[in-house]
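Only a portion of the chains appears, each positioned as in the full assembly.
As written, the chain order gives the labels A and B, with residue 1 at the start of each chain.
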Amino acid sequence: MIVQMNSEATEADLARVLAVIAAGGGRAQIAPDGGVIGVGGGNGALAAALGALPGVAGVSQTGSKYPLSSRAFQAETSLVQVGEVVIGGPAPVIMAGPCTVESEAQLLETAHAVRAAGAHLLRGGAFKPRTSPYAFQGLGEAGLRLLARARAETGLPVITEVMEPGLVGLVAEYADILQIGSRNMQNYPLLRAAGRSGRPVMVKRGLAATVEEWLLAAEYVLAEGNPQVILCERGIRGFDPAVRHTLDLAAVPLAKSLSHLPVIVDPSHGTGRRGLVRAMALAGLAAGADGLLIEVHVAPEAALCDGDQSILPAELREITSRAAALRALVAA
Amino acid sequence: MIVQMNSEATEADLARVLAVIAAGGGRAQIAPDGGVIGVGGGNGALAAALGALPGVAGVSQTGSKYPLSSRAFQAETSLVQVGEVVIGGPAPVIMAGPCTVESEAQLLETAHAVRAAGAHLLRGGAFKPRTSPYAFQGLGEAGLRLLARARAETGLPVITEVMEPGLVGLVAEYADILQIGSRNMQNYPLLRAAGRSGRPVMVKRGLAATVEEWLLAAEYVLAEGNPQVILCERGIRGFDPAVRHTLDLAAVPLAKSLSHLPVIVDPSHGTGRRGLVRAMALAGLAAGADGLLIEVHVAPEAALCDGDQSILPAELREITSRAAALRALVAA
C-alpha cells in the first residue's frame, strides 16, 4: 500500500507511522520526496490503523502489489546515474557491445567502435547463461577484468550479467550496472542479493512473464533497499519461427504507466535477426523507451554467440544518430 | 517461383513462357515492370522447363511459397491508390473512424472530426464479426449507405469489412477498400471473392498467424488477379491479461523485407487500451509501417463496441501531427 503524509506532518508523525508499519508486519520505504511511504506486505488492518494516524493524508491500495515500483509511490520517472550517464532522463541511453567478452582484442576494438558510434555504456557478458552445458560459458572473472580495462580505455560504464547470488559481490566489484537475465527474472535469491549489492540493477523481462510479474521481480530488488532499478523488455516467447522472440513494445508504455522505473528495449534478443534491429530500436524509442541495449560485433559472422542478431558499428550509428531527435519528437 | 526474363526477350518469348506455365499447371502473373513473372503452383519439372526457354534469364525459388507477394517479384513497395490517397508511398496514411457505424449523427460527426484531425481515410464497420451471437452485429447495408454519405460529405475514401463471399459485391459497391478481418484471414472463399471484386483489399493478420501464413492469405487475393493488396498488423494472441492482444511490430519490417505489399498497423485492436494507442501508433510508424488504422469515437464511453480502445479526435491529432516527421526521420 501507499501512505501519503500530509504537508504538516511532523518528524514524530513519520516515526510513529514507521513504527506502526513495522509492528504490523509491513516493510516501509520512503519516497525521494519524503511525503510518500511505500509499504510492502501488511494487511487491511494495518491499512486501517495507518489511516487513523496523525499526519497521514490517506492510504491507498493503488499499485499495492508492487508499492515501491509503482507510479503511485513516485510520480516522476526514476533517474539512475552511472558516471555521467543518466538513465530515465530526457536523453535516450544507448548500451552496446558484444554478446560475450571473447578476447581482449575483440572487446577493446568493439568498445572503441561502439563509443565512436554514439553508445553511452558498454555491454558484454563474462558469465553467460547457455541453454546447453556444452556451449561456451563465458570467460568469468577474466572477462570482468577485460570489461574494466575497456571502461578505463573508453570511459564507458559497464553493464554485465550476474547469474548466481554467490557471485554478486564479485561482479559488483567490476560492473557499473548488474544485469539480471531473462532466465533469472524469477530467481529470487539472486534478485535479493542484487538488491543488497549497492549497484544499479537492470531486470530483463522473462520470456513468459506478464508485466505485473516483471514489476514484482523489480520489487524484490527495491524491497532490499536498492532504489536503482531499470527494466528491460527483450522479447517474449511467440509462435512464429521467423523470429527468435516477439518483442512486446506495448509493454514499454504499459510498464511506464504503472511504474516510475526507466525502461530499456533490447531489439537484438527481441528479434534475433540483424535485419530487424534498426527498425525495432527506433520503434522502441518511439514507444517511449528510455534507452536501448544492442548487441554489436565487429565481425558478427565470427561471433562465439548471437552473431545472427549482432549489428555492425556502422549500423549502430544509424540508430544513435536518430535517437535524440526521435525521442524529442514523440515526447513533444 | 519467379521467372526473370532477360532484356532482349521478345513478345514471342514471353508468350511461350506463359504457355509453358499454363501447360505445367502453374498460374502466371506479370510484374508491373514486365520483366518478371510470378508463378503460383507448378513443380520442379516446370521450373526446369522454364529455365531452358529462350528469353528467360533465370528461374528462382526465392519467395516461391508466395511468388506474387514476394519482394523477388517486385522490388519496389506496391502503391495502392484510392482517390487521391496513395498507400505505400512516402507519406504515411491514416485511416480512422469508429469501430462500428452506429447512427448517422455519430458517423458524420466522427468523420468530420477525424478529417479535421488529419486522417486520410474513414474506417467504420457495417457488418461486424462479434464473438457472441447476441451482440450487436452492425447496421448492414444501412451502415454502408451511411459510410457513402460520410464520404460524400468529407471526401474521405472509405474502408469497411466484408465477412462473407456472397456480400463482397454489395460491400464493393460502397467501399473504396475491402477489409478482411482477423478472424477471416484464412477464410479462403472470402479471400478469393475479394480478389475478384475489383477493389483494393486489406488483409488483417490472424490472431495466431505466422507472417508466412499472412503472406499466403494475401497471395489468395493476388492469385485472383487483384494486385491491390494491403497488409495490416493488428496484434496476435498473447498471455498477458493486461492487454487485449500483443502488437507484433517486428512483423512490420519482417513482412516488408519479404513482400512488396504495403503494411498498416492497427494500435487500437493491437493493444485494446486507449492509453497505449498513441505510443504504439508512433512505434508502428518508426518500425516502418506505411500507415495506421485507428479507432476514434467522439464519446468512447458511449460506444456500442470497443470503447475501451477508441481514442478522441484530439488524441488522433497528437499522432497525425507527428506522423510525417517521424516517417521522414526513420526513412532518412
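Following the convention adopted for this analysis, a contact is a pair of C-beta atoms (placed from the backbone, for glycine too) under 8 Å apart; a residue touches a chain by one contact, two chains touch by 3 or more.
Remember, it's a predicted structure, so these values are computed and weren't measured experimentally.
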item	value
Homomeric assembly size (copies in this file), of which only 2 appear in place	4
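As a working rule, only the chains that are shown with their structure count from here on.
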item	value
Turn needed to bring chain A onto chain B - CA fit, degrees, nearest 5	180
Averaged-CA centre spacing for the pair chain B and chain A, given as whole angstrom	37
In the complex, chain A residues that touch chain B	208, 210-212, 236, 238-243, 246-254, 257, 270-271, 273, 275-276, 279-280, 282-288, 322, 325-326, 329-330, 332
